[in-house]
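Here it is, the structure in full.
Missing here is one protein chain; the remaining ones are kept as they sit in the complex.
The letters A, B and C name the chains in turn, as written, and every chain counts its residues from 1.
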Amino acid sequence: MTDQNPVFIPGPTNMPDRLRRAIQVQTQDHRAPDFVNTFAPVLEGTKKVFGTTEGKVVTFPASGTGGWEAAVCNTLSPGDKVLVGRYGVFSHRWIDLCQRHGLDVQIVDCAWGEGAPAARFEEILSADKGHQIRAVLTTHNETATGVRSDIAAVRRAMDAASHPAMLFVDCVSSLASMPFEFDGWGVDIAVSGSQKGFMLPTGMAILGVSPKAIAAMETARLPRTFFDFRDMMKANATGAFPYTPPLQLIYGLRESLDMLFEEGLENVYARHHRLAEGVRRAVDAWGLKLVAKSPDLYSDTVSAIYVPEGFDSNALTDHAYRAYKVSFGIGLGQMNGKAFRIGHLGSLTDVMVLSGLATVEMAMADLNYPITLGSGVAAAQDYFRHSNALALKSAA
Amino acid sequence: MTDQNPVFIPGPTNMPDRLRRAIQVQTQDHRAPDFVNTFAPVLEGTKKVFGTTEGKVVTFPASGTGGWEAAVCNTLSPGDKVLVGRYGVFSHRWIDLCQRHGLDVQIVDCAWGEGAPAARFEEILSADKGHQIRAVLTTHNETATGVRSDIAAVRRAMDAASHPAMLFVDCVSSLASMPFEFDGWGVDIAVSGSQKGFMLPTGMAILGVSPKAIAAMETARLPRTFFDFRDMMKANATGAFPYTPPLQLIYGLRESLDMLFEEGLENVYARHHRLAEGVRRAVDAWGLKLVAKSPDLYSDTVSAIYVPEGFDSNALTDHAYRAYKVSFGIGLGQMNGKAFRIGHLGSLTDVMVLSGLATVEMAMADLNYPITLGSGVAAAQDYFRHSNALALKSAA
Amino acid sequence: MTDQNPVFIPGPTNMPDRLRRAIQVQTQDHRAPDFVNTFAPVLEGTKKVFGTTEGKVVTFPASGTGGWEAAVCNTLSPGDKVLVGRYGVFSHRWIDLCQRHGLDVQIVDCAWGEGAPAARFEEILSADKGHQIRAVLTTHNETATGVRSDIAAVRRAMDAASHPAMLFVDCVSSLASMPFEFDGWGVDIAVSGSQKGFMLPTGMAILGVSPKAIAAMETARLPRTFFDFRDMMKANATGAFPYTPPLQLIYGLRESLDMLFEEGLENVYARHHRLAEGVRRAVDAWGLKLVAKSPDLYSDTVSAIYVPEGFDSNALTDHAYRAYKVSFGIGLGQMNGKAFRIGHLGSLTDVMVLSGLATVEMAMADLNYPITLGSGVAAAQDYFRHSNALALKSAA
Partner (left out) sequence: MTDQNPVFIPGPTNMPDRLRRAIQVQTQDHRAPDFVNTFAPVLEGTKKVFGTTEGKVVTFPASGTGGWEAAVCNTLSPGDKVLVGRYGVFSHRWIDLCQRHGLDVQIVDCAWGEGAPAARFEEILSADKGHQIRAVLTTHNETATGVRSDIAAVRRAMDAASHPAMLFVDCVSSLASMPFEFDGWGVDIAVSGSQKGFMLPTGMAILGVSPKAIAAMETARLPRTFFDFRDMMKANATGAFPYTPPLQLIYGLRESLDMLFEEGLENVYARHHRLAEGVRRAVDAWGLKLVAKSPDLYSDTVSAIYVPEGFDSNALTDHAYRAYKVSFGIGLGQMNGKAFRIGHLGSLTDVMVLSGLATVEMAMADLNYPITLGSGVAAAQDYFRHSNALALKSAA
C-alpha cells in the first residue's frame, strides 16, 4: 500500500498520469515512412526548451552519463585540454570521464556548496594565450549540493578572456525546470536526460549542440560509434535513427513537450521556484542549513540540507524509507552522512511537497532531532498559501 | 501537474499501481472454457473478505446502488414490509429505493451522527408478532456522517425479538477496510462495490448472500432480470456470466484480493484505524468536531467534520479543489454546508493522509478559519510516529 | 504467448491501443466542479452516433442487458402490452425480460435467420384499434444469427397502421458499426453498450431516448431506481451522476467518439461492410451457408455460419480455442451445435480478419471438414485487395 507515495529524489521524478499513458505504445516500425512525422517535431520542440534556434538537438537511448560521453567524444581528441570546475559529485564524475578518455583536465576545485568559478575561469582562460583549452565544462545544477551555477557569468568570463573554447553545460537536473538559455549563454553542448524535468522514465540522453560543436565533430578524434553525432544527425535529417530508437520515450517526450508548452515554460520555472522556496522555508523553520552557500546559488530542483552535528544523514534517509516508505536523496561524496537531499522537480504540487516535509519531520523526530513536528510544514504552508495565484484568486 | 494529488473523497479511492496494471487486460472471450479458472477463485476469495463460508458471492456490472436494488428485488415482493433506520444520505437513499419498488417501509429516524437504532429495532420487531417485517435494512458505514453502526447489536436485537426477518447490510464503504462478519453477525445480504476498500474503478457491485436469502429469491415477486440472482448463480456455477461480464474488473478484483490477503485482513483493518485516528487527532487539534456523536461510532474510512459556526463547508471543499486541486467530500443532505468529509480508505499511507490534512489547513486559513497552520498535521504526525510499527522498529 | 491473437467474438471487441491508454485514468472526484466539462461533450457526441438531435443520451454503469431493463422500466407499467418479434437469442431474451417485468408480450415468432417481421407488425398494429400495444421491440442486429433487420421498414409499418406505440431498438451490436438513424427511423429508445462498436471494456449501457419516451417516463409505473431515467437526466443536466459514475469508461467513450469522428462515421460503416463482405466471400469459398436467409439481412458486424451436416459447431469453436487460442462465437440457442459465429466489428483490419479466417480453416481441417486450406483466405484477399482504397492508390 506504499507505492502511492511520491519520491523526493532529485530524479527520476514522479511521472504524471498523462505521460504514463503516452508511453504505453505497442511496438511500431521505426523505419516506417511516416515515423518522421512523429520524430521531427519532437526534436524541434526540444530546441525551444533548450532555448536555441541555431543549435540542433540529438537524443540517444542512454542516461545522462551517456550524454556527457557523447559531448566529449564528438568534439575532442585525445590529449585535448579542458577546463572544469569541481564542486560536487556530478562535476567530479564528468572530470573522471574526461580523464578516462585521455583528456588533459585542468581542474578548479571549489568548496562544495559553491558554483562554477567564473572568476577563476576568466583568469585561467586569459592566461591561456595559446588557446590550448578546447572546452570549459560546467554543471548547471550540481545535484549533489543543490547549487545552481551562473552559466551566463561563465560565458561572460570566457568572453572577457576572448577565449574561443567551447562551453559544455550539464543541465541534466535543471532543463525544463529552471531557465536555460542555450543561445543566450553561448552554450555549445548542453546535456540533459528524460528522467528529470521531462518527467519520463530514464533512458534517453537529450543534447543541444551548437554549430560550433557541430563543426568540431569533423575533426574530433576520440573514438565513438554509438554516440556519434554524425550518424545521428544524418539519420535524423530524414526522420530516421542510426539504430533502434527508444520509441516509447520518443512518444513520451512528445507529450512531455505538449505539457510543458501548455503550462508555459515561464510558469513551469515559476512553479519550481515556488516549490523550492517552500522547502527552504521549512528548512529554515527547522533551524537547519542548506549546503548551497548563498541564496543566489539555491537550486530550484533539489535542496541539499545539512543535518545537525552529531547526526548521520544516511540514518535519516534510511529511516524515512524503512518507516514511511518515502525516498529522499542521500548525501553524496563529501556530503555523505552530513547532508540529505529533497528533490523537488518534475511533476510536483504544493500538496506533494508538504507530504515530503511532513515525512522528514517524523523521521527526524523518530531519530531524536531537536525538531518541532509541523514546524516546517507550517512555514511551507504559509508560503504556499501566499504565493499560490489560484488560492488567492479562489479565496478572494 | 495536479493529477498526482491523492483524492480524499470516501470513494472511489486512489488506485495503487499494482491494480492499475492488473486491469490493463486486452479483450478476452468470457465464454472461453478456461474463464472459470479465473473467475471461480475470485468469488471464493471474496467470501473471505465478507467473512462467510456459508454464503455465496454474486457480482454485477453496476455501482453499489445497483447492488441495493439487487438485494431488494431478489428477495422481496411488492407490499412487503421492511424496517430501516435513517441516519444519513445513504440510508435515506436505500429507503427511497424500497419505496419506489413498492415496499412498505417502516422508517426509524435517528439523529444524523447516530448509528443503527438497535434498541428501537428490538422494540419494533418484538411488537411485530405476525412477522410482517420481512427484512431489516442497515447501513454499516454511513458515508454521509462518518458513522459506523454496530451490526452485531442489530443482530442481537433481532435475536432478542426472536424475529425471522432477513438482515440486509450496506457495507459499500466499509468492506475490506473495517472488520465485517457476515456469518458471525447473521447477515443475509451484504452489498458492496469495487471502488472503495477494493481500490478498483467503479463498475462492479459485490454482494454476499446467505442461504436464507437464496431461499427467499425463489418466492420473491419483485421484477428483475439484469440483477437476477438466479441467473447469476446458475451461470456462475460453471464459471459463466448470464451476459457480458466486466472482465477488467474481475481481473482487478483477483489482484485486489491478493493484495488484501498478502497484507492480511487484520492488518488492513489496523491500517485503516491508524489512518482514521490520525485524522481524528488533527480534527481535535483544529478544535473542530466530528458529526459522529461518540467514539464507538467513529468510522475508520471517512470522517465528517463540522465547520465552525458561520462558515460554509461547501466553500471549503470548493476552495481546496480550485486552489490546491485536492478533492474532499462535501457535506451531503442535512450536512450540506455544515460539514465536510475526509475519506481515508483504500490504498492510503500516513504520508498521503498528512498531505490531505495540510491541504485542509491551508484552505481553512485562506478562508479565515481560526486555525493554526501545521497544528493538525503535527497532531497526526505525533500519532502516526508512535503507532507505526515500522517506524518504531527502524528507529530502535 | 497467445494473448496477442485477436478475438472474433461479436463483442467485447478488440481494444485499440488508443482506447487502452484513454481509460488509464487514476481516480478523480466525479463531484468536482469541472467534471461537467468532461462529461457533457461525451453525451452530446454520442447523440451524433445515434443520429439524433432531438433525443437525449443516458448511460448507466451496466451491460446492454441493463440497458434493456432501463428502457422497459422507465416507460411502461405492469400489464402493458408490447409487440416483439422473436428471431434469435437476443430478441428472445428481451422478451423474457418483459415477461419477468409483468408485461403482456405479444410475440411474433419468425424463423431464425429472418429479421424483424414488419409486415406482420403492420397487420397486428392495424388490428389494435384500441392502441393497447404500448411499444414495439426490435433487435436491430440479432447477434445470434448475424441478421440485421430493417428498422425503417418497421417504422413504415407502424406509420401505415397509424399506431402511436413507441419503437424500442436493441442496437447493442450495431451502433457505431452500421448506420443507425434514431431520428430518421423514429426510434424512441435505442439500447447499446460500450463493448462493441465503441471498442471499450464492458461496463456502460448507452441509450438514446426520444422526447416521447421521456414523456412516458412520467407515467410509467414499473419500479426502478438504479436505472431511473429521471434521476439520471436530472443529474446529467449539471454534469453530475446520481451515484458513482464509471469514470474510466467516460474518458474512454470520449476518446472513442474522437476516433469515430476522425475516421468519419460513413467510413466506419464502409470499413465494417468491407470486412464483413470479406468474411462472406470466405464462407462462400468454403461452400458453407450463412444463417441469415438473404443478402439484405446480412449483418456487417457478425456472421453466423452453418457447419456442414454431421459436424458439431461447438467442437469447432472449442478446438479453435484450444489448439490455436482464437475465440469465435459459439452457436447460441437453436443454432447451438449447428452454427458458429465470426465477429467482425470494432477495431479490426483486413489483416486481422484474414488471420481469423486462416484459423477457421485450420480448425476445420483438423476436424476433417471438407475444406481446402487457404480457399477462404484467398477469396477474402481477393475481395480486400480490390476494395481497399489505400491498396488501389498505393499500387497505382
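The rule we apply is simple: a contact is a pair of C-beta atoms (placed from the backbone, for glycine too) under 8 Å apart; a residue touches a chain by one contact, two chains touch by 3 or more.
The structure presented is a predicted model; accordingly, all values stated were derived computationally and were not measured.
A.B. asks: Sort through B:Asp17, B:Glu54, B:Asp159 or B:Asp296 and give me the one touching the missing partner chain.
C.D. replies: B:Asp17
A.B. asks: Looking at C:Arg31, C:Lys196, C:Arg271 or C:His344, which residue reaches the missing chain?
C.D. replies: Of the candidates C:Arg31, C:Lys196, C:Arg271 or C:His344, C:Arg271 is in touch with the missing chain.
A.B. asks: Which of A:Thr38, A:Ser126, A:Ser327 or A:Thr372 sits in contact with the chain that's absent?
C.D. replies: Reading the full complex, the residue touching the unseen chain is A:Ser327.
A.B. asks: For chain B, which residues lie in contact with the unshown chain of the complex?
C.D. replies: Contacting residues on chain B, toward the hidden partner: 17, 20-22, 24-26.
A.B. asks: Considering the whole complex, not just the chains shown, which residues of chain C touch the missing one?
C.D. replies: Touching the missing chain: residues 1-6, 14, 16-18, 259, 263, 271, 318-319, 322-326, 347-352, 354-355, 358-359, 361-362, 365-367, 372-375, 377-378, 381-382, 384-385, 388, 390-391, 393-395.
A.B. asks: Which chain A residues would touch the chain omitted from the figure, given the whole complex?
C.D. replies: Where chain A meets the chain not shown: residues 3, 7, 9, 11-15, 20, 24, 26-33, 60-66, 68-69, 96-97, 100-102, 193, 195, 201-203, 222-226, 228, 242-249, 318, 321-322, 327, 329-330.
Here is the rule we use: only the chains that are shown with their structure count from here on.
A.B. asks: Taking every chain's C-alpha mean, which one sits closest to the mean of all protein C-alpha atoms?
C.D. replies: Measuring from the global C-alpha mean, the nearest chain centre belongs to B.
A.B. asks: Where the centre means the average of the CA atoms, what chain is farthest from chain B?
C.D. replies: A
A.B. asks: Please tell me the distance, in whole Å, between the geometric centres of chain B and chain C computed from their C-alpha atoms.
C.D. replies: Their C-alpha centroids are separated by 35 Å.
A.B. asks: Take the average of all CA coordinates in chain A, do the same for chain B, and state the distance between these two points in whole angstrom.
C.D. replies: 45
A.B. asks: Taking each residue of chain A in turn, which ones touch at least two of the other chains?
C.D. replies: Within chain A, the residues that touch at least two other chains are 17.
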